[in-house]
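To start, I am sharing the structure in question, which I have written as C-alpha cells.
Apart from one protein chain that is not included, each protein chain of the complex appears where it belongs.
So that you can tell them apart, the chains are marked A, B and C in the order they are listed, and the count of residues begins at 1 in each.
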Amino acid sequence: MTITRVGFIGLGIMGAPMAANLLRAGFDVTVWNRSPSRTAPLLEARANGADSPADVAAASEVTLSCVTNSGDVEEVALGPGGVIEGAKPGSAYIDCSTIAPETARKVAAALAKRGVAMLDAPVSGGDIGAQAGTLAIMVGGEEETFERCLPVLQAMGKTIVHVGPSGAGQVVKLCNQIAGALNLLAAAEAIGLARRAGVDPNKMLEVVSAGAAGSWMLSNLAPRAVRGDYAPGFMVDLMQKDLRLVLDAANETHTPLPGAALVSQLFQSIQAERRGTDGTQALVDAIAKLAR
Amino acid sequence: MTITRVGFIGLGIMGAPMAANLLRAGFDVTVWNRSPSRTAPLLEARANGADSPADVAAASEVTLSCVTNSGDVEEVALGPGGVIEGAKPGSAYIDCSTIAPETARKVAAALAKRGVAMLDAPVSGGDIGAQAGTLAIMVGGEEETFERCLPVLQAMGKTIVHVGPSGAGQVVKLCNQIAGALNLLAAAEAIGLARRAGVDPNKMLEVVSAGAAGSWMLSNLAPRAVRGDYAPGFMVDLMQKDLRLVLDAANETHTPLPGAALVSQLFQSIQAERRGTDGTQALVDAIAKLAR
Amino acid sequence: MTITRVGFIGLGIMGAPMAANLLRAGFDVTVWNRSPSRTAPLLEARANGADSPADVAAASEVTLSCVTNSGDVEEVALGPGGVIEGAKPGSAYIDCSTIAPETARKVAAALAKRGVAMLDAPVSGGDIGAQAGTLAIMVGGEEETFERCLPVLQAMGKTIVHVGPSGAGQVVKLCNQIAGALNLLAAAEAIGLARRAGVDPNKMLEVVSAGAAGSWMLSNLAPRAVRGDYAPGFMVDLMQKDLRLVLDAANETHTPLPGAALVSQLFQSIQAERRGTDGTQALVDAIAKLAR
Partner (left out) sequence: MTITRVGFIGLGIMGAPMAANLLRAGFDVTVWNRSPSRTAPLLEARANGADSPADVAAASEVTLSCVTNSGDVEEVALGPGGVIEGAKPGSAYIDCSTIAPETARKVAAALAKRGVAMLDAPVSGGDIGAQAGTLAIMVGGEEETFERCLPVLQAMGKTIVHVGPSGAGQVVKLCNQIAGALNLLAAAEAIGLARRAGVDPNKMLEVVSAGAAGSWMLSNLAPRAVRGDYAPGFMVDLMQKDLRLVLDAANETHTPLPGAALVSQLFQSIQAERRGTDGTQALVDAIAKLAR
C-alpha cells in the first residue's frame, strides 16, 4: 500500500524545508506549528492546515515531527491534543528531532499500545541539507516500519540507514555529535598552533585537509573561523544541548568519554562570552583565548 | 636550469618508495642508507650507490632525506660524513622527516652558510601514498628554492604547498598530527558509545561518515578497529613521537592544546599493553578499556 | 526566643546520627522517615514520631531534612503532606541534602510565601562527622535566619559558615565536591606513576602528605586504595550524582571546569565495573586500568 498522506509537526529552520520537500515529492501534506505564522508559506504551497498535532495525525498515514528537545516531543506526541489522540492504528510516527534515546523509547512504547509504530529518525546536514533534500537520516525502530516509511524519508534525505531498534537512531545521532565536536576541536587546536608558531592557518588547512587528517569540519567550518565568519550553520547553544544528551547517555551506560567532556567545557567558554548563537566554528576562539 | 641529479638518504618504509618514484620520473638518483642492505632493490633499479650522505650530496643537485627523528637529521646533515661536507654551493637539501621545527631551522642556518638552501618538507599519506606518489607535502623554506625544487617534489606527491619560511613545513606537519589524532579520538568515542548503547558500530560509521561529522579517519581507520584489524598504516609509537613534538612546540609557543595532550595520554594506554607497533586505530581500545 | 522543638525528616546514614545529636543536645525532636522502620532507634531515644513531613513541621520551630536528591527535597518540602502544609509562619526549614542550587532557591521562595524561612545547609564530613557532631556546614539563606538557627546547627557540626543568600550553601557544597574529586585524581595519578616507576606508593604518600602537595584525600583515602580497601566513606555513585550537579551548575553559569569533567568521566570507568558502591578512593583503579 503506497503512502500518500503525510503530516509534519514543527516548521522551524529544519522542519519547514523538510515539509516542502515532501510536497515537492508529491505527497499530500498536512502541517502544524506551535506559532501558526510559520505555516503560511507551506499552506500557499498547497499544504493542508490543522488545529493540533492530533488533527495532523488523524489526516495522515505517516506523521513526522521536528522540534527542539525531549520535552517538546513528549508534548506533541503524548500531551493533550497530541499525536496519540489522533493517530489511527496502523499509521506511523517519525520523529526527526534530536532527543534522549530513552525518551524516544518511551514515546514509542506509549504509541505502540495504540497500534501506532514509531521511528526515531534524527537528521544530520543542517538547513542546507534540509533544503537540498540531502540529509543523512539515522533511523531506529522496527525493520518493517522502516521499509514502509522509506519513500517518505527518501523525499528528505540521501543517506538513510536503519541502525537498529527504537532509540538506536538517537544513539547514532549522539555518536555523530561526539565526532563532529571532536573534529572541531581538532581544527581549533591545529589552527591554534599554526597561528602561535607564525604559520598562515589557511595554508595549513589547505594541505592538512587533503590528507589523512582531513575532515568535513576542517574543510568546511575551519576556514570560516579563520576569516572570522561565525555565522551559524549549527549554533553553539544547540551543540551544547546535544553534548549534554551525549554526556547523559555516557552516564547511563557508564561509557567514559573524556574528549566529549572536554570539548563541552570549552564550548562553555564561548557561551560565557554570550556567543551561544554563533556557529560551532567559534570553538577556535576558545583555544585562541587560552593562548593569549 | 633543469634538475637531473638527485640524492636520497634513508630508504625506510617511506624513503624507499619515494626514491623509487624519483627514478620512475627519470631523475638520476644516488642513494644511501645506514644499513646498506636496504639499498639493493634501488641499485637494481639503476640507482647509484654512495658511501656516505656527503657522497650523495656531492653527486646531487638536490639531496633529500627521510629518517626517523631530529637527531638523525642533525647527523646525516651536519655530522661527520654528512650532507654539509659534500653539498656544493647552489645545491639544495630537502628533508622529508618529521622533526622539531627548531631543528629544521638550525640545520637550514648551518647549510645556508655553505651556500646550500634547505627545505623542510614533511609528508602525509603513509606508505601507500609514498608508493602511489600521492603524498601531501608541506614545505617550509624560501620561495625561490621551493619553485626550483618543485619538479622533484611533484615526482613524489600530489598536494604540495609552500606554507612559509624554514620550519613552517614542520609546524604544519605537527598541525596535521594534532588533527589526525583528535579525529581518531572522535572515532574512538563514537564507537565506544555506540557499543555500550547496543548499536552496531558499523551502521553508525556508515551514516556518520556521510555527513558533517565525517573524516578520513572515520571512513578509513575506524572500520578497521571495529573489525579488530590493528595492522599499522601508521604505528602508535610513531604517533606518540610526533605528539611529543607537538607538545614540545605547544610548550615553546605557550599554546594550550588540551585535546592533543589528552589523546597522547590515551595512546600511552595502548603502549602500556605493549601494542606500540599497532596502527593508530588501536586508540579505540583505550576508550573501550575504560568502559569495562 | 530560644528554639526548643526541632523536627528531622530523612533518617539515613547521615540523618539518623544528626538527629541523635540534636536529641543529645537537649532539643525536643520529632522525626519522620519514608520507610518507618528507620525511626525506631530514635523513638527509643525519646524522639517523637510523626505521620508526615507536614506533621513534623507542625510540631517544630525548626524542621530539618536530609534526603537524597533534588526531587526528594521538592517532595518532602512542597509535595502532598509536605513541610509547607504543616509549618507555621515564623518557623524555619533547614535542608541538609546536597541538591541543585536552583532547587534550593525554588523551595525557599515557595516557603517564603507562607512566612517560613529556609536555609540550604549541606554538610561535609561523612557518616563519621555526622556521628561525632563535627560536620562542616555551609549555609545559604538570610543572615537573621542563620543566626536564629545557629544553636541547632552547632549541635551537629563544628565548622559552620554562612556563605551567602539562598542557594549559596549548595554552591559551596558543589565547590567542595570539585575540590574533593580533583584531590582524589591527584592521589590517583601520583600513585599511578609511583607504581609504574617501581616506587613503593606508601613511602611516596608518607613524604608527599607532609608537604605542599598534601591533602585530606592523600592522607586519609589514598592509603586505603593502596592497600586495596575500597570500603566506602563516600560512594562513587553519590560522588557522580554530585558531580552531575557540579556540571549542571557549570553549564548554567557557563563556567568551564575541564578538570571536574575529566574526573567525572574517570569515575564512570569504576561504575562500568559495577563498583558504584565502592568508596571514591576506587578512582585510583581507573588510572591503574589505563596503565595496563
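FYI, contacts are C-beta pairs under 8 Å (C-beta built on N, C-alpha and C of every residue); 3 or more make two chains touch, one makes a residue touch a chain.
Everything quoted here is computed from the prediction, not taken from an experiment.
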| item | value |
| --- | --- |
| Interface partners of the hidden chain - shown chains only, full complex considered | A, B, C |
| Touching the absent chain when the full complex is considered, from C:57, C:99, C:117 or C:249 | C:249 |
| Which of C:18, C:186 or C:272 contacts the chain that the document leaves out | C:186 |
| Hidden partner chain, touching residue among C:12, C:53, C:82 or C:101 | C:101 |
| Residue touching the undisplayed chain, where the options are C:41, C:79, C:151 or C:164 | C:164 |
| For subunit B, residues in touch with the removed chain | 240, 244, 247, 250-251, 254-258, 261-262, 264-266, 268-269, 271-272 |
| Footprint left on subunit A by the chain that the document does not show | 258, 265-266, 268-269, 272-273, 286, 289-292 |
| Chain not shown, touching residues in subunit C | 101, 124-126, 129, 136-138, 158-159, 161-164, 168, 171-172, 174-183, 185-194, 196-200, 203-204, 206-208, 210-218, 220, 233-234, 246, 249-250, 253-260, 262-263, 266, 287, 290-291 |
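The working rule: only the chains that are shown with their structure count from here on.
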| item | value |
| --- | --- |
| Centroid-based (C-alpha) most distant chain relative to subunit C | B |
| Same-site or different-site touching of subunit A by its copy subunit C, using the half cut | same |
| For subunit A paired with subunit B, centre-to-centre distance based on mean C-alpha positions, whole Å | 38 |
| Whole-Å gap separating subunit B and subunit C, where each centre is the average of the chain's CA atoms | 53 |
| Multi-partner residues of subunit A (each touching 2 or more other chains) | 250, 254-258, 262, 266 |
